[in-house]
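All protein chains but one are shown at their positions in the complex.
Labels for the chains are A and B, by order of writing; each one numbers its residues from 1.
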Amino acid sequence: MRLEWRINGEGRSADIRPADLLLDVLRESFGLTGAKPGCRNGDCGACTVMANGLPMKSCLMLAVEAAGQDIVTIEGLANAPAQRAFIEMFAFQCGYCTPGFILNVHALSLAHPQADEATVRSWLQSNICRCTSYEEIREAVYSVLGSARGTIDATNG
Amino acid sequence: MIGFDFDYYRPSSIEEAVSVYQRLEGQGRHPVYLSGSTEFITFARVGLMCSGAVIDLKGIPECRMLAAGEREMTFGAALTLSELDDSKAFPLLGDTGAGIADRTSRNKITLGGNVCSRLIYKEAVLPLLLTDSDVVVAGSSGIRRVPISRLFDREMRLGRGEFLVQFIVGSSYRSLPYASVKKRKASAIDYPVVTVTALAAPQGVRYAFSGLCAFPFRSEAVERALNERGLPPEERIRLAAGMLPEPILSDVKASADYRELVWRLTLTDVMEALES
């Protein structure tokens, strides 16, 4: 079936199977390989994109479900605050989880520019980073959010 | 990557969904309803679900309804867990749903999808059990509104070709004190060892549990025992433990004896909070 999406601000269309996942269509039909398969089970968040402004795991979404939606992949961000912050704070190493993390943080910063600690934690726990300690990512998130960054709370269980 | 092919339908009305189902069923296509589709996608990938056609319900306005009237609150089955949480319409439901999976996944997982999950947890049903909610169900014989106690017994007992449209909850429940506590094995994102939800109704505190047995439940006998206010909490919990509908679950998340311990401790905290 032929479907259309708005991807990174451009109208795009492709012939797909209804069984195709958004993740695979982005990668295979549009070459947007910044969306990474990490588990294909909704557990790791490496494939996170934005769909109509919300972070979505593109491995948990049929491409047909997203038809007509406004999709933003990492390739659609240019010099976004989250991208700059991740570089400055050394918030990645291997870089594989990074597009998913950045899109989640970008969406968070748009939805909750003054997000509190609980909201940040809830959103950021959707992604797994296996290289960093998460402290670097925390620094990056708070530098983007611009809210007064709490002191590092040693009791944050 | 899903290894088999299926057709995708997205009806925009209840009637259309029902008729599409009937047509596909008649063609032997074994259609399945979905709304969040997360469980279908993950199960289909590993061959645990297969279908020739799927019917996506999230285009049906009634399934997406969110209303808080003076007497009743209406929660469409295709509302996502994030939407329910963010709306603050009913914090007990929002909080309990917010314990499921992770935030990004909850942008996709729906209330109806979780309640009809093939997994044993279905935590979103707990608040609906506590509030004696009504379920609006659609099928070939039309739309019916049924008390949840008549439909939910360990799992949602829907007729062939039926799907969930809405849950209706009395608005008075919104202001009652409640607790919703999920205890996990070790990690922040995991299935529950136990989830304890409780609601302080005027007649007594109501309780519903997930993870304790291989299905979520609310039990009159357990509730009666836990409300024996003349007895100390430990004694009441001991009585309740003897009335569980099934022996406590033992699996990789927790052995039965540790699970019981966590349940007792969590319940003690909840009782203390809601009875004070």
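Methods note: a residue touches a chain if its C-beta (ideal position, glycine included) is under 8 Å from a C-beta of that chain, and two chains touch if they have at least 3 such contacts.
Keep this in mind: contacts and distances are computed from a predicted model.
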Options "Xanthine dehydrogenase family protein molybdopterin-binding subunit", "Fe-S cluster assembly ATPase SufC", "STAS domain-containing protein" or "Cellobiose transport system permease protein": UniProt name of the undisplayed chain: "Xanthine dehydrogenase family protein molybdopterin-binding subunit"
Residue among A:Gly53, A:Gly68 or A:Gly95 touching the omitted chain: A:Gly95
Contact set of chain A toward the excluded chain (per top definition): 17, 19, 27-28, 31-44, 46, 73-75, 77-78, 83, 86-88, 90, 92-99, 102, 121, 124-125, 127-138, 152-157
Positions on chain B contacted by the hidden chain, ascending: 1-4, 46-47, 183, 185-190, 252, 254-255, 258, 261-262, 265
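By definition in this document, only the chains that are shown with their structure count from here on.
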Distance from chain B to chain A - Cα centre to Cα centre, in angstrom: 28
Residues of chain A that touch chain B when the two form their complex: 1, 17-21, 24, 40-43, 45, 48, 54-57, 59-62, 64-65, 104, 122-123, 125-127
Residues of chain B touching chain A in the complex: 1-2, 4-8, 37-38, 41-42, 44-45, 54, 56, 82, 98, 101-105, 107-108, 188-189
